[in-house]
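The structure follows.
A single protein chain has been omitted from the complex, and every remaining protein chain is retained in its original position.
Letters are used for the chains, namely A, B and C, taken in the order the chains are written, and counting of residues starts over at 1 for each.
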Amino acid sequence: MNQPDQPQPPAGRWALILGATSGAGAAICKALAHTPGLDIMGLHRGNHPEGAEEVERAVEAAGREMRWLIADAGRPELIDDEADAVLAQVGREGVHIVVHSIANASVGLLASGDPEAWMHPKQVTKTFNSMAHSFVYWTQALLRREALAPGARILALDNAINESLLANLSVIAASKAALETYVRHLALELGPKGYRVNALKFGTVESAALQWIFPEEIWSEVKAVHDRMFPAGRMNTMEEVAAFVSVLAGDRGAWFNSAIIDFTGGQMHAVYQLLMDVVQEHVQKRG
Amino acid sequence: MNQPDQPQPPAGRWALILGATSGAGAAICKALAHTPGLDIMGLHRGNHPEGAEEVERAVEAAGREMRWLIADAGRPELIDDEADAVLAQVGREGVHIVVHSIANASVGLLASGDPEAWMHPKQVTKTFNSMAHSFVYWTQALLRREALAPGARILALDNAINESLLANLSVIAASKAALETYVRHLALELGPKGYRVNALKFGTVESAALQWIFPEEIWSEVKAVHDRMFPAGRMNTMEEVAAFVSVLAGDRGAWFNSAIIDFTGGQMHAVYQLLMDVVQEHVQKRG
Amino acid sequence: MNQPDQPQPPAGRWALILGATSGAGAAICKALAHTPGLDIMGLHRGNHPEGAEEVERAVEAAGREMRWLIADAGRPELIDDEADAVLAQVGREGVHIVVHSIANASVGLLASGDPEAWMHPKQVTKTFNSMAHSFVYWTQALLRREALAPGARILALDNAINESLLANLSVIAASKAALETYVRHLALELGPKGYRVNALKFGTVESAALQWIFPEEIWSEVKAVHDRMFPAGRMNTMEEVAAFVSVLAGDRGAWFNSAIIDFTGGQMHAVYQLLMDVVQEHVQKRG
Partner (left out) sequence: MNQPDQPQPPAGRWALILGATSGAGAAICKALAHTPGLDIMGLHRGNHPEGAEEVERAVEAAGREMRWLIADAGRPELIDDEADAVLAQVGREGVHIVVHSIANASVGLLASGDPEAWMHPKQVTKTFNSMAHSFVYWTQALLRREALAPGARILALDNAINESLLANLSVIAASKAALETYVRHLALELGPKGYRVNALKFGTVESAALQWIFPEEIWSEVKAVHDRMFPAGRMNTMEEVAAFVSVLAGDRGAWFNSAIIDFTGGQMHAVYQLLMDVVQEHVQKRG
């Protein structure tokens, strides 16, 4: 944890993206390289080298620097070593914003359907470590190394599945609920030091991952009904989410604190109405 | 507002049901007559005389007394006179529980569809007076007349449409949101005097009214999907709601205060999952 | 409602501020004149001419135009005439963002303390018309006149008093709860047309109004404890709120919809802890 004996980069020059090649993480790297203009340090597990390359090209095209650390940021026992490696790259007070975009999660039912497939303690522990607890441990590790710049932003990514349940996503939903509580507590503890801690909650994004889950013959209908969930008539894009992260990194987003920012576009607010609409349409179609 | 110059009934002998012939109001009259055993004073607008008769028979079969006041309990300018009439019947400190079951509401869109049909200030005012503000005015009127027995319960009826919107019910939903705030504030103000103020929030009940809204060819599907909204596989019944009101009137419910009691049976918690299920089923049916 | 027979200004050139000389309204006028750069049309009741002059100077210093309409925007029966006057100034599709900052409210207790001072139906109606219903009526009036530009933003101002009650503010709190429901419903109804409807919820702002409420000998302590409510150690400023409104008017805030945006800075999240701290400090001081 010693400070490296070498010239330091200017304080707050870096955005640290934990989970940088996921859909959200990659888009955020690109947006922050443009506005407000930060060099990017990204951690990822090395599973998507082509994604990493694309991010790197975009960051460099914006005239900023991109550095990588191949690492699993969601395993508690590794975080201290990883944070040392980050510090060696970004230097003391080097991080202006850290974005937690780690999602190494298990899906499945808790206690219905096939008992052999019920969520197991190992899966629960892994999901919570990755999606909730690591947000705390990374904050601790960066504070211990004085890696955060004055006024740094600590941002968790959140989604709307706590508002209306999807059966398979119970452990993810529970870990997001815990994450939201951590956000509030960390904001309370770190506010006096000038840091800001928030969660950005966004809706379903049309993505390769989503399309991959559903069989092709169902996908077009699933996509159509997802688009209709949003008052705007379409799912949000990763670029929209990332553009708002850049607001949160800037001056005009500086007052957000301890907030679960509802950037879902209203996805879950009228599901009941949509269900009634769908039922009536099917009755009419049937004639 | 003078006290009647005559022998008083024992304190707290009465349940006062504002809106006594609605589905919920009628069922509550019957349940409270049995447990914990109260005489019933009901206000209604006189539109359903056969409903009133049925309630009366049930209350009397339980060995309790039933009294009526034909009145519109949801119009602010009438409440003082109505409360005088109530006092004359139940006497000072006569009311052990008052249940607000008033619903003289307008439905329609706010600002989409046909502009001629958009909700009008008169409809908004009527709906709020009936469903929200009258809860305050009745509480004021009963307090001014010392009609509430020590430890009296003041109960609002609430529902789940604030959690997932139905387009036509915007003004009802907004008035319920206001009502919930009133519940908390009245609980705060009246707690020191020993009164309890709560809202009981329940889900969709299969009723004649609901069936009447939907065309016959759609109703069976609408009913089926409503039943599926509840984890228990069916809508709740008015009798279940009423039975729990009798708990709130008794000793074991006495600690509830300032609460929006979630008695919805989980109706709105998994609408998203149900929507996905319905979409997939229709794709499969279509083959 | 006829279109004026004259050259139209470019679509979406205007920000319409309802309640333009209040603390929030005035600051928002100034911020929007700078970013994203809009001409400003302000309605106010004419009570603060010096406030209006200051706003006008700031808007013009930013190189934008400022127009006024002296009017009570919170009275339903006046809104149609007022909207005609607005249209005559801004033209068809002239409004890019409308901000509802109307607060003609009554404060007091509902049903405790002096019965003579209990909130009266007239006060309730006035407060709801001003703080909640007029948000709907103005939206209706602007839609009827096609005064909204494509993609227009409709913004309500909200605060945190629903999360922890202040006894005197029950009717304001209830009207804000109704307002939040209107926001969700209007977003649902207007999303398909491309409009965005949100509420921006912010915390207590140090202001002349607040200072005026409290006796001087208490004010410094009240201010100190308010500052401590925020993790950041101070109340937010109107300028911070206004700067974020300018984000909502721009591209990067365009995805917000149907949201109650938590911009409170965490004011209400740790009141319990602060209460414990204050109690312990007083015991220690007493020695």
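As a convention for this text, contacts are C-beta pairs under 8 Å (C-beta built on N, C-alpha and C of every residue); 3 or more make two chains touch, one makes a residue touch a chain.
It should be emphasised that the depicted structure is a prediction, and the values quoted were computed from it without experimental measurement.
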Visible chains that the absent chain touches, using the contact criterion stated earlier: A, B, C
Missing-chain contact among B:S106, B:N257 or B:Q280 belongs to B:N257
Among A:A85, A:A167, A:I218 or A:V283, residue touching the chain not depicted: A:A167
Just to verify: which one of B:K30, B:H100, B:R184 or B:H226 makes contact with the chain not shown? B:R184
Residue, one of A:T35, A:N104 or A:T125, that touches the chain absent here: A:T125
What residue numbers in chain B mark contact with the hidden partner chain? 184, 187-188, 190-192, 194, 196, 230-233, 236, 240-241, 243-244, 246-247, 251-266, 269-270, 273
I need the residue numbers on chain A that touch the omitted chain, in ascending order. 76-77, 109-112, 115, 118-119, 121, 124-125, 128-129, 132-133, 136-137, 139-140, 143-144, 162, 165, 167, 170, 173-182, 184-186, 188-190, 192-193
Chain C, residues in touch with the chain not shown (by the definition above): 161, 164-167, 217-218, 221-222, 225, 229, 268-276, 278-280, 282-283
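Here is the rule we go by: only the chains that are shown with their structure count from here on.
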How would one label the connectivity among the chains shown: line, ring, star, complete, or other? complete
Centrality ranking, top chain (CA atoms only): C
Chain whose mean Cα position lies farthest from chain A: B
Looking at where chain B touches chain C, is over half of the residue numbers used by both copies, so same, or under half, so different? same
Roughly how many whole angstrom separate the Cα centroids of chain B and chain C? 33
Where chain A touches two or more other chains simultaneously, the residues are 269-270, 273
